[in-house]
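One protein chain is absent from this view; the other protein chains keep their places.
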Amino acid sequence: MKNLKLFTAVLAAVLSFGCQEKPAPQSVVRLATTTSVRDTGLLDVLTDAFQKDGKHTLQAIAVGSGQAMQLGKTGEADILWVHSPDDEAQFVAEGYGTDRTTFLHNDFVLLGPASDPAKVKGTKKAAEAFAKIAAAKATFVSRADKSGTHKKELKLWDAAKVKPSAEFYIEAGQGMAGTLSIAKEKKAYVLADRSTYLAMEKNVGLEIVSEGDDALINRYSLILVNPAKFPKVNTEGAQAFFGFVLSAPAKELIEKFGVKKYGQQLFFYDYRIKSDYQLK
Amino acid sequence: MIKLNGLRLSVGTFNLAVDSLKIRAGEVFAIIGPNGAGKTTLLNALALLNAPSAGTLEIMGRNALAPANKLFLRRAMSVVFSQPYLTNDTVYDNVALPLKLRGQKDAAAVDEALELFKISHLKDRNAKTLSQGESHRAVLARAFVTKPRLVLLDEPFAALDERVKAAVSRDLRRVLKTSGAAVVFVTQDQGGALTLCDTLGVLVNGRILQQGEPQDIFTRPVSAEVADFVGVETILPGKVDAKQDNLCSVEAGGHTLMVVSDCEAGDSVYVCIRPEDVSVSLSPDAGGRRNNFKSKVVSVAPWGLEYKVELNCGFALRAAVTKQLVDGLGLKEGREVYASFKATALHLIKRIL
Partner (left out) sequence: MDFIAEGFLKALHLIFSGNAEIFAIARLSLAVSLAATALAVLAGVPLGSWIAVKKFPLKKLLIALVNTGMGLPPVVAGLVVMLFLARSGPLGFLNWLYTPKGMIIAQFIIALPIITALSISAMQSVDPKFYQQVLTLGASDWQAIKVCLKEIRLTVLAAVIAGFGRLVAEVGAVMIVGGNIRHQTRMLTTATVMETQMGNFDMAIAIGLVLLTLGFIVNLALTLIQQNKVLAR
């Protein structure tokens, strides 16, 4: 019997110790966002800043934009931060989201092996680069997860008037970091957002073979999940995060992000701040 | 104490069918039978471990088959199996376990039980380190610590060797006598049964063929089956009057019998006489045997390859003789003959009363 008491005591100690280090705020905000936002490390920085006043806990689920919007469509998320403009528009049109605000951008880059078998280097137009890759049947790794990056990539194939065939096209079904790892192993071409590329550059082992095309601009938006459709949504929390991101302190954090480490800005803040949100 | 009626219990392909069994408070009842007769099955039914498919069982006035009574009755009886099942604890903890299960603590009772079976000096030893005899004593001490009104024993000494068995059963006998509990025990050892019991039941193939006092069963088995199992013998209750060297003179059946035995003067005994050891002749003192009695033939019947002659010499005596002898002596009902047997041919079974 005394063994049981000892056991329960240990259990109680472990549970209280391990599960939470300080009392958690009652308001939990669920943010569905893209892997690029997490993999660059930007999400961590903003999460810490947002949670500093202790009023909210941010549950940030990093999945692709497509999956994020799927979570929004079932009311599983309170707020979305995604980068898939066509899908976003449809999402709002169908009544799932409100207050879509495009506030951030970076750009995509086409990465490839140093050997550049498809001779893509120097090609200015992304669609043209894609066409060359298809012609050379050089290995290309796709996100294949309905994310914003994936949607952009599909658009470029369309523009190149090519349907990539299975013999050289690999569908990873993963986030940006995972997809890049595969591309590195296969010495393949891959479309990535510049910020993730910079954050992982030392590990990526691929070079930029094409960049700068307007078609490669990547815009991020915030969307509030429609509380009218999903009463369970934490509206107050979602709006708090929304307000926080679209505030001067957040703008500063975002613009400063990565400059010291990578020598360049990773994300470009487009939104014109209206309100006077103060960070504690 | 126990009233059983129409009990039916099947275990696999074996069927136990006991129509009636009655055991009084304080009575010591032995169930004997060959291997596979169902003795353990019957005991398990009495111990409330196996529920019968038909019949009634009343223990201490309560319906033993009612689930509501089960725990109460279990706690009023003790069961001892042929293997000593002890836990990996001290002897003291083992013996105290029945009390602990009832939510009681009684150090005096535990010490008493240990003392009864002479294992007080072992109380702090781990039960798994005990010898065979010590383990059986521990199990018995545990059985008596709650001062049960009913004790069931399933071949309690089967696993012991002779010397250990003698010592342990001596102590058990003593305890049974003083405790006044009703006892049902099951055994293949007929001699062992006879030393302890008041009444006996013969169980063969799932049926009790005969119940009653040992004498009745051994001398007047109701069927060939029973006779087969018990071995047809004459048994006479008696008392050892005197003893000289190793020769006892036993007062039994209205006569004095001379028997070579270890029993002591004053012992209550059964005198057992095998039929093949009885000599029948027309004149007394044939062969210089110490035991010689004038008898009258009551009946002569064929028995296997021989003949069974029932004699009356003041007590019923059975003799096994050849056909030649029957013809030669002209043995038939009413014939006056002499029956004799050696002092060494008899054996005495000590009784507890």
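Labels for the chains are A and B, by order of writing; each one numbers its residues from 1.
The rule is short, and it goes like this: a contact is a pair of C-beta atoms (placed from the backbone, for glycine too) under 8 Å apart; a residue touches a chain by one contact, two chains touch by 3 or more.
What you see is a predicted model; the values in this text were computed from it and never measured.
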Problem set entry | Touch with the omitted chain, as defined above, among B:Ala47, B:Ile235 or B:Leu348 | B:Ala47
Problem set entry | Contact with the hidden chain (one of A:Lys52, A:Lys161 or A:Lys232) | A:Lys232
Exercise. Given the contact definition stated above, which residue among B:Ser20, B:Thr87, B:Ser131 or B:Thr322 touches the chain not shown here?
Worked result: B:Thr87
Exercise. Of the residues B:Lys39, B:Lys123 or B:Arg142, which one touches the chain left out of the display?
Worked result: B:Arg142
Exercise. Given the full complex, what residues of chain B touch the hidden partner chain?
Worked result: 44, 47, 49, 71, 74-75, 77-79, 81, 83, 85, 87-88, 97-98, 101-102, 126, 142, 146, 152
For this session: Since one chain isn't shown, list which residues of chain A touch it in the complete complex.
Result: 7, 11, 14-15, 17-21, 28, 30, 39, 44, 47, 57, 59-61, 74-76, 174-175, 177-178, 180-181, 184, 200, 202-204, 230, 232
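The rule is short, and it goes like this: only the chains that are shown with their structure count from here on.
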For this session: Report, in whole Å, the distance between the mean C-alpha point of chain A and the mean C-alpha point of chain B.
Result: 89
